[in-house]
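Right, I'll just put the structure down here and ask away after.
Not every chain of the complex is shown here; the ones you see sit where they belong.
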Amino acid sequence: MTYTIEEIARALGTEARGDVSLQIRRAAEPASAGPDDLALAMSPKYAEALSQGQARAAMVWPDADWQALGLRAAILAPRPRMAMAGLTRMMDPGQGYGPGIHPSAVIDPSAELGIGVCVGPLTVIGAGAKIGAGSVIGPHCYVGTDTVLGEGAFLREMVSIGARVHIGDRFIAQPGARIGSDGFSFVTPEVSGAENVRKTMGDQGGAKAQSWLRIHSLGAVRIGDDVEIGANATIDSGTIRATEIGDGCKLDNQVHLGHNVRTGQDCLFAGQTGISGSVDIGNNVVLGGQCGVVDNVFIGDGVIAAGGTKILSNAPAGRVLMGYPAVKMETHTEIYKAQRRLPRLLRDVAALKKAVSKLGSSE
Amino acid sequence: MTYTIEEIARALGTEARGDVSLQIRRAAEPASAGPDDLALAMSPKYAEALSQGQARAAMVWPDADWQALGLRAAILAPRPRMAMAGLTRMMDPGQGYGPGIHPSAVIDPSAELGIGVCVGPLTVIGAGAKIGAGSVIGPHCYVGTDTVLGEGAFLREMVSIGARVHIGDRFIAQPGARIGSDGFSFVTPEVSGAENVRKTMGDQGGAKAQSWLRIHSLGAVRIGDDVEIGANATIDSGTIRATEIGDGCKLDNQVHLGHNVRTGQDCLFAGQTGISGSVDIGNNVVLGGQCGVVDNVFIGDGVIAAGGTKILSNAPAGRVLMGYPAVKMETHTEIYKAQRRLPRLLRDVAALKKAVSKLGSSE
């Protein structure tokens, strides 16, 4: 499939210059671009490499002198990553799963598949499941009993969704994503050392060794529209009510959401971030990679945490966090700088003690 | 399936009050409870919301004035989470995997299945595998060659267990759990920079760049009774002997256990915790989420670590740990408080230096 420069610019809602009838087959980095590729040169730094490739057209920054760069056509990208969103969507060759319902799929007769649903080889659709129109369920997937998937879902290979999960429209799940695993919830017959430590911040008290009893998860998972869940991520079911993920949330690979977590809309959690049970998260919260959130806390709207931040208490709306334990990013920077000066500080204080002692004795 | 208040109370070993013949269909949060639901109102805070729902019966704290809360019946829960364990077990609707052995399952003729074993669609049971009576093997599972599973196992979808693994009774595995992956064990022909760094705590010495040779895992995994492994968790095989997980241990989602790890009984490892190779862990050890343990150390009985703790050396029995590197929780709290005062401390010491220098010169 090819597109003209004009078609691409129109789809991106941006402007084109030069020979807008040029046919484009692929997007490419400037140095490796062929004559039918659209080179991505949205900053002068990347444009330098254009001469190493053969691109005749490129996506460039708004006031680029594209003719001086040796191009015959250019698409202007005032916000480069926005242009990338539109362009990569047009150019995506997909996974090639093939149309229709593969004969090896095991679909319960009571399941309901909407118009145009595709089901890959060796996928299992459970009893009472409903799949919305236009959804693509990849190979080796599992959709559980009475689970409801909205329209236009795209499940990559080996995704599993447990029983009674409700998911909105345009859901995307990457390979190996797990929705609806049981929550991790256990209790000892009598008060445990861990319970005492929580109260005392460090003292186990006289608690004796005990075995763990399981609290089952009755609550499944409820996911809004336009949500994406990353590869091998895990979303636990709630205990009584559902674990909830709001509209527009994007969760990266290996993210973990514990039971009863509730998120607002448009949150973004990067790779390997883990949210403990019963955390309440607002809208537009951004957590970098490998963040952690302790159970039962509240994260307000618009909180942003840098990669590796461990949030151990409530975070008010708009707060920008970093560190373990999390503090305001600016406080973290201050502490961090001070830490690096610590060894010298120790020497300074030792010298001061000596000096003061001398002054004191000479007095 | 419904239960009377009396039946529930008897099953939980606790007391009921009021109209104990009321029929209950579900457990529910107070605000969303319908007339046939048992509302969970085990503290005054939760009981407030009863008026928003339609519950006629609730589980309440022992001296609650349940009649004043507008209830017709009440179950007393002196230890709320213990009551939850019993109640959720009764009310669990399960995954609906269906009975019997699905015709699409691929079961080696030499495998032995106990009485009442269920096998889901598209599951593979390898040669010589033995599955104990009453076990439910979900859809898309893999049970490896000569692997032995005890009675009453419950494997959710897409669980895989490698060859020669031995697992006790009542094993539970969440979706995507991996048992018996190969250990991560490599060596360079000559001493590597990483080996030197371990000895010198920072100096690579003159080690040259080399490729890695693989040490194979001959030892499989041995798991006791009543163990649960979380979604997408990974348990590596041992090198020579088996990696061992003791009776009653519970591992959360995305937990990783390296080769040769040995745990005692009744340990609890929360989400995304990672244990490096050859760590020796006692009984009743509790590690919060995202903890890490360096290889070849010893963690004594009853050690508790807060979420995010990185244990870099042996931990004696009963120790409560926090931080990276892990220190006693109370030490961590002290250090943390001091850190927050660091920027001010730097200013104080600068002022002191000036003052002392002035005193010295005026002397």
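The first chain written gets the first letter, and so on, giving A and B; residue counts start at 1 in each chain.
One rule holds for everything that comes next: contacts are C-beta pairs under 8 Å (C-beta built on N, C-alpha and C of every residue); 3 or more make two chains touch, one makes a residue touch a chain.
Just so we're clear, the structure is a prediction, and the values are computed from it rather than from any experiment.
Student: For validation: placed chains = 2, all identical. Expected total copies in the complex?
Tutor: Spelled out: 2 chains shown, and the full complex contains 3 copies.
Throughout what follows, only the chains that are shown with their structure count from here on.
Student: Using mean CA coordinates as chain centres, what's the gap between chain A and chain B in Å?
Tutor: Using C-alpha averages as centres, the distance is 23 Å.
Student: Contact residues on chain A for chain B in the complex?
Tutor: By the definition above, chain A touches chain B via 106, 122, 124, 126-128, 140, 142, 144-146, 158, 160, 162-164, 176, 178, 180-182, 184-187, 189-190, 192-194, 197, 201-204, 209-218, 232, 234, 236, 239-241, 254, 256, 258, 272, 274, 276, 290, 292, 294, 310, 312, 324-325, 327, 331, 334-335, 337-339, 341-342, 345, 348-349, 352, 355-356, 359, 362.
Student: Give the list of chain B residues in touch with chain A in this complex.
Tutor: 26-29, 32, 40, 79, 81-82, 84-85, 88-89, 91-98, 102, 104, 120-122, 139-140, 156-158, 172, 174-176, 226, 228, 230-232, 248, 250, 252-254, 265-266, 268, 270-272, 283-284, 286, 288-290, 301-302, 304, 306-308, 318, 320, 323-324, 328-330, 333, 336, 339-340, 342-343, 345-346, 349, 352-353, 356, 359-360, 363
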